[in-house]
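Only one protein chain is missing; all other protein chains are in place.
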Amino acid sequence: MSDPTDITTEEILSPAGIEEAVSLLANEVIRRCGEDKVAFVGIYTRGVTLAHRVAEVLKSRGRDYPVGTLDISLYRDDFDNLGTALPRLESSDVPFALDGTRVILFDEVIFTGRTIRAALDGLMDYGRPSKIELAVLIDRGHREIPIQPDYVGRRVETTLNHYVKVRFQEDDGKEGVFLVTEPVAETNE
Amino acid sequence: MSELKPRKDLLDIESLSLEEIEYVLENAVPFKQLFQRSVKKVPTLRGKTVLNLFYEPSTRTSSSFEVAANRMSADVTNFTVSASSIVKGESLLDTIETLQAMRSDYIVIRHKAAGVPGIVAQHTRASVLNAGDGYHAHPTQALLDAMTFREVYPDFAGRKVAIVGDILHSRVARSTSTLFHKLGIEVGVLGPGSLIPEGRHDFMTRFRTWDEVFDWGPDAVYLLRVQMERQEGQFFPSIAEYHKMYGMNSDRLVRMRELGAYLMHPGPVNRGVEVTDEAMGYEKSLISTQVENGIAVRMAVLHWLKPETQKD
Partner (left out) sequence: MARLFKNGVIASAGSSDLIEGDVLVGDDGTAERVGPGIEESCVQPDEVVDCTGCALVPGMFDLQVHAREPGGEHKETLATCAAAALNGGVTGMVLMPDTSPPIDTGNLVKSLQDLVSETSPIPMLASGCLTKGREGIELAGFSGMASRGVAMLTDSDRGIPCPDLLRRCMEYAKDFDLLVTSHCDTPALSKAGVVNEGRVSYQLGLPGIPAISQEIAIDRDIRVAQYTGARLHLQQISTANAVQAVACAKEAGTRVTCEVSPHHLLLSEKEVKDYNTSLKLDPPLRLPGDVEALIEGLLNDSIDAIASNHAPHTEFEKSADFASAPFGVTGLETTVLAIYDRFIKEGAFGWDLLIQKYSQAPREIVGQEFHEIEEGQTADFFVFDPKAETEITREYLKTKSPVTPFLGWTFSGEIRETVVG
């Protein structure tokens, strides 16, 4: 895996930029959700971090939304194509009733949309939310299925040779969003 | 993402590395959590087929694999070969030909002859899961036992388990004790001399009486299912004597409570032989947890193994 400091790597969002995008997402949630019963569900790993960050901002503004976690490994449609990778599963944790709740799903990047499709399947096995919306830090385009985010921190123009890398302090020990030009074997989402 | 090499088959415990054991046991936890949901099923193995091939009747193990496969959305075919039509050793290769033609992705096999799952594995692209072969191995049982023990003892290393009963004829004893030993859990054995072979693993400490076992201070007692009559003859005088000497009765339950020791059993239980009815109600019995964990572990194993059926 190439390092974000590779020659081919370009920082597209600084730590401050991320903070700005997070607060943008928080503002949008307040604006659109009003007094609805809202819960966040983050997709492992960085979607969970993103959900927590947005929830924190909202908490400081007096809105306390629960955050659940979802590991979508078991819902992926590319089980046969994982090659030699052996995925370590995480415990999905949705410790609140979804029925009648407006659920906002969080992921760090949206690309083809397939991860979100798997997440929707997974989420619906936990209950029947009144509404499901999608929040992402980065929308890099190139959808393969008709799924669009409702909340976007930043839109980025990319080609298929690009790889968008989100790094959070909590998960990775560094902070920033990077555009890697060299294609990497791993899928983006 | 992981330094683990993909594995096609699960045939025994000996060949597993500690990393592989940890991988399966850790992955089993999220699978078990699925059971709390209203929808217990995940689509992971949609379109895959699992063949449950049982040459020895075992409703429990066969059902456990079936439930595990169903919960992963695989299609399951159950194939039980009745005792009267048991396929003779010579035609094993013919049977494998037939299996190969069925194009199953996973073959779960139980056979009375040790080593048969290994032979099947060599001749098929499907992943082979040994569900018990002769006295040799029962790896998923060992994994579910380890998962169960680790749930109650997250600090499992250095803990002690006494396995009681027929060590000679038990694939469960072989696989479970080997796995416990690999995990740093001490293993003691109790049973009549005729059922505790000299060739057993060196790490098995031999006890002759329950008093010796309790003085040793086990954290769990693992009772094996006992059969009095075997093809090779009789190994102890009577069920009554076995029960008196080695069964879990109310007096021994008192000592169990004092020690805070858990009770395990691979099932099905012979009430009145290795356990009394009272002991079955012991508050620290893990027997039903073992059954539940059996499904989770088998899901984790199905998720882990990589069939070569996609290769052509």
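Per-chain numbering from 1; labels A and B assigned in written order.
By definition in this document, a contact is a pair of C-beta atoms (placed from the backbone, for glycine too) under 8 Å apart; a residue touches a chain by one contact, two chains touch by 3 or more.
Since the model is a prediction, treat every value here as computed from it, not as a measurement.
Q: Please work out which displayed chains the absent chain touches and list them by label.
A: Hidden chain contacts in the full assembly come out as B.
Q: Determine which one of B:7, B:48, B:110 or B:174 touches the chain that has been left out.
A: B:174
Q: Write down which of B:45, B:119, B:179 or B:273 is the residue touching the left-out chain.
A: B:119
Q: Of the listed residues B:9, B:56, B:105 or B:133, which contacts the missing chain in the full complex?
A: Here the residue in touch with the unshown chain is B:133.
Q: Tell me, which residues in chain B touch the chain that this view leaves out?
A: 14, 88-90, 92-93, 111, 113-116, 118-119, 133-137, 168, 171, 174, 197-201, 231-232
Just so we're on the same page, only the chains that are shown with their structure count from here on.
Q: What whole-Å value do you get for the distance between chain A and chain B if each is reduced to the mean of its CA atoms?
A: Result: the chain centres lie 40 Å from each other.
Q: Which positions of chain A touch chain B when the two form their complex?
A: Residue list for chain A touching chain B: 71, 73-76, 79-80, 84-93, 121-122, 124-127.
Q: For the complex, which residues does chain B have touching chain A?
A: Contacts found on chain B: 1-2, 4-6, 23, 26-27, 29-31, 33, 37-39, 41-45, 72, 300, 303-304, 310.
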